[in-house]
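Sending over a structure as structure tokens; questions will come in a sec.
Some chains have been omitted; the remaining ones sit where they do in the full complex.
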Amino acid sequence: MGSIVVDVMLKPEILDPQGQAVAGALPRLGFDGFTDVRQGKRFVLTVDGDVTDEHLAAAREAAEKLLSNPVIEDVVAVHVLDEQAAAAEGSGEAEDGEQ
Amino acid sequence: MKVGVVTFPGSLDDRDAARAVRECGGEAVPLWHGDADLKGVDAVILPGGFSYGDYLRCGAIARFAPVMDALVPAAQGGLPVLGICNGFQVLTESHLLPGALIRNDHRKFNCVDQRLVVENASTAWTSDFEAGQEITIVLKNGEGGFVADEKTLDVLEGEGRVVFRYVPDADGRNPNGSYRHIAGITNERGNVVGLMPHPEHAVEAGYGPSLDGRGFFTSIIKQTLESAATA
Amino acid sequence: MSETQTAPAAPAAPVLDTVEHAASTPDVEQPWAELGLKPDEYANIREIIGRRPTIAELAMYSVMWSEHCSYKSSKIHFKLWGENTTDEMREKLLVGIGENAGVVDIGDGWAVTFKVESHNHPSYIEPYQGAATGVGGIIRDIMSMGARPIAVMDPLRFGNLHHPDTQRVLPGVVAGVGGYGNCIGLPNIGGEVVFDDCYQGNPLVNALCVGAMRVEDIHLAKASGVGNKVILFGARTGGDGIGGVSVLASETFDEGGPTKRPAVQVGDPFAEKVLIECCLDLYAAGVVDGIQDLGGAGLSCATSELASNGDGGMQVELSLVPLRDASLQPQEILMSESQERMMAVVEPKHLEQFMAITDRWDVEATVIGEVTDGEHLVITWHGETIVDVPPRSVAHEGPTYDRPLARPAYLDELNASGTAALAKPQTGDEIRAQLLTLLGSPNLCDKSWITDQYDRYVLGNTALAQPDDSGVVRVDEETGRGVAISTDCNSRFTKLDPYTGAQLALAEAYRNVATSGAAPLAVTDCLNFGSPEDPGVMWQFRESIRGIAEGCKFLGIPVTGGNVSFYNQTGDVAIHPTPVIGVLGGMDDVSKRSGSGFRSDDAHVYLLGTTRDELDGSEWAHVVHKHLGGVPPQVDLTAEQALGRVLVEAARSGIVEAAHDLSEGGLAIALAEACMRHGVGVTVDGLDQLGADADGNPLDVFTTLFSESSARALVAVPAGHAAEFEALLGDVPHARIGVTGGRDLDVVGHFSVSVAELRSAHQFTLPAVFGG
């Protein structure tokens, strides 16, 4: 079983009230170092077996056609989720391995 | 008898909750999110609305308001607290109540006159009802699906802490996909109650589907008066 | 490194186009055409200011002189409003046409303000945000009058229900209306959902807001008092806006350029909710001298209108405007249509208190200028003057056109092809089947898939909402005093005859309000039409206004404001003329309102009004025969008035159990709806004798059931009150047509259908298309 991640963010010039709400809350919790917050969506699409190039191409197309609204959003990444990270997602561990 | 009603930025049904308290004979005291001061009230209502726009998760940002710093320990110490809709979401985000509220399973905001069964008539806020009684009050939310892990659900059931359940429709579905049709729950002590439907919209003839919401407010008023008398 | 000598040549910074610079460079080419100005309009601007405009001035004039802001094609016809407003009508008006919204006196020191506006084109491009910001915009209009907004409504029109694009547009629009209204905490108490192929490429998203205040709290948009501060507060300014802004962006920067400018405005209902509460606190504290919302044309509009309405000039330093996007140029800041912003004029002595209140609500507020003596609006950018104009010339003295108008040639043929030749059902079974077909048809089916997405209870004052005839809300909690509002327009009728059709829309909204038990007081309208450059459209427009204005005069209720939306067309094909009419009525105690559904057994059911053979343009012809032709039903405003008086009087006496107006689908649909509401049936008899055709011959039962004659309503009265009710009727034509009870709609001698079957025909149309 493989997974593809699609990341969608509001276009930079579009107002992001959600991100603003978070940005406003962070300092109240003592987090002062962040100058801006934007909130987007992350989709994980699962396929049977390994992820093929066809899968990726389909995911890219679906990202543009369905998962994002091109009037206000950009698809910023479409990539295979690596096994290890997927396992971590399953078990809920925080992880900074994707970098 | 003073019932505090908290206003967060984005609270919407705060004036309605205060009106309901007054209609049922209590005194409503406005509490401000920015003040860690409960003004000596006998009970507190966290009202419905979209605190901070509900942008991150419903109730997630309100949880950190100064007023909650005062409210959380008071509730843990037995102060009666009722969380309605967004207020329920704030209570779960604050871990005063277990579980969480997620997007309705049909993904739409839904405003309906909803039938509920009162499962527990011994909490601070439900003593004027009878267990098993059916009431109709307003349900209106976009994120009202109650979820919790199986263990938590079993504990809630086992300890009689499910306070309200939705009456399912002919297809056995409830209006938002809540696990086990749960509409409202209480903490172990029975002083903190949270529910998605809105009793404050069913207290005045001509404005709302019924008068069934009055029981919440008369319960707390009676209880406070009684405990004052015995104190 | 010593700067100037050795650094590589920096890209030439664009020269700031100051007034001085403009005066010394008269021959610079300017993008006036791209900004939508006509050659003579541009020449006119040069003449007004005696030189070429700076780029910032050009930006201001171009947005303010646009059709949307200047009403240049429609203004000339607005004199019909004035000509048809009598002194008596004016008396109830505390503020009339021309302000952000009109204000009506409803008694006991209470005032209400209401207005309907369109957000059609943005909602087609981005349904969710377009609809959401439409709701947000009209709410700010109401706030700017000093009122607390108390309810919203949303008259909507879409193309064919089964067209794939309707699947894109409708759910988005509905989610947007709900997303904004629910989050801001205003009950949605009504609206319309109409499907017609004519709206396929151009859906109509209109939004109405009503607000209430004490009479003494009315605020106006004017900047007076030299030295008073001009404060911009609310959201930060970004590059939001459509059209002009992007022209300017590409004009000023060639390569590299600034960040992109969004084509879509995104609404932030939370910010607006906070803004409402903040404004109400500011009003209560008495620290606001003048106030204006920022809507279309943003700061260009707010500054020029405030200054134009005041008695002095205004000076603004634009670089003080808090920005969301630091790359914005001054002319863009002037044109930006970022949402959730307001502008106030405040006396210096109140400044501190003003700022304390905005702080408490975490609302950013910035003094950006002040009221000056003299008559100029002067705007500077880091101290250099970039705008120096007479504000009236921007805000109120834009061009006006007397566009050619001509009755469309197709009308003769259209009016000649009535419904007389269409096949009508003959037997009771056939009538029954067509009733069920109509009940499930897109325009008549149950709309709760849509309306259940709207909070109708918040604020706790809603006495009636969908699916009743009007929305009714309490204004005064002590007495129960409140208002009822309905919006209506049957655009098939306006297509057949815009004058009559517009009056029918007015009559229907009037009747709906009266049916709920409220005395009609005032009118708002949203005039949705095709291109004003098409003489046929212009004729439809003029005829509609004439119909509304003359109708209002007859009924004695003034038009308090509204909105014009032109260019609603796809290619050359315009939508049906769609003048949406909102009527507001007042009630001493809204708990006495009449609902539309039968409640108990054994009530007497009356049909009030005259039924004629009027099937042209009807829902029946539309659904069963896909036919549109003939002439619309007759308008009888005397009859409407008499009917209204009876309905209001009966509600006030508390003897009405249910009242429901007759409109699309006629008596048959009204009966079915009254039964379905609370599950109470009715036995109807004597329909064969009820109506008559032009020659006085009795109408067949089918025609009686489906005719759409106006000035009619259905009333159910408990038997014990029947005599009292009949005594109220005076010369209003009436017939006792039945008795409530049972579980069926039984038309004796013709057909019977259970309420359950009515409901199953009615309920599943929208869920079948949009999901459960």
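Labels for the chains are A, B and C, by order of writing; each one numbers its residues from 1.
Throughout what follows, contacts are C-beta pairs under 8 Å (C-beta built on N, C-alpha and C of every residue); 3 or more make two chains touch, one makes a residue touch a chain.
What you see is a predicted model; the values in this text were computed from it and never measured.
Although just one copy of each chain is shown, the whole complex contains the chain kinds in the amounts A x2, B x1, C x1.
What we mean here is this: only the chains that are shown with their structure count from here on.
Mean C-alpha positions place chain A and chain B at a centre distance of 34 Å.
Between the CA-based centres of chain B and chain C the separation comes to 36 Å, rounded to the whole angstrom. One finds 39 Å separating the Cα centroids of chain A and chain C.
Multi-chain contact residues, meaning those touching two or more other chains, occur in chain B at positions 52-53, 55. Residues of chain C found to touch two or more other chains are 268, 270-271, 362.
Considering their complex, residues 10-17, 20-21, 24, 69, 71-72 of chain A touch chain C. For chain B in complex with chain A, the residues that touch the partner chain are 52-53, 55-56, 61, 64. Chain C makes touch with chain A in their complex at residues 125-126, 129, 235, 238-240, 259-268, 270-271, 324-325, 338-339, 362.
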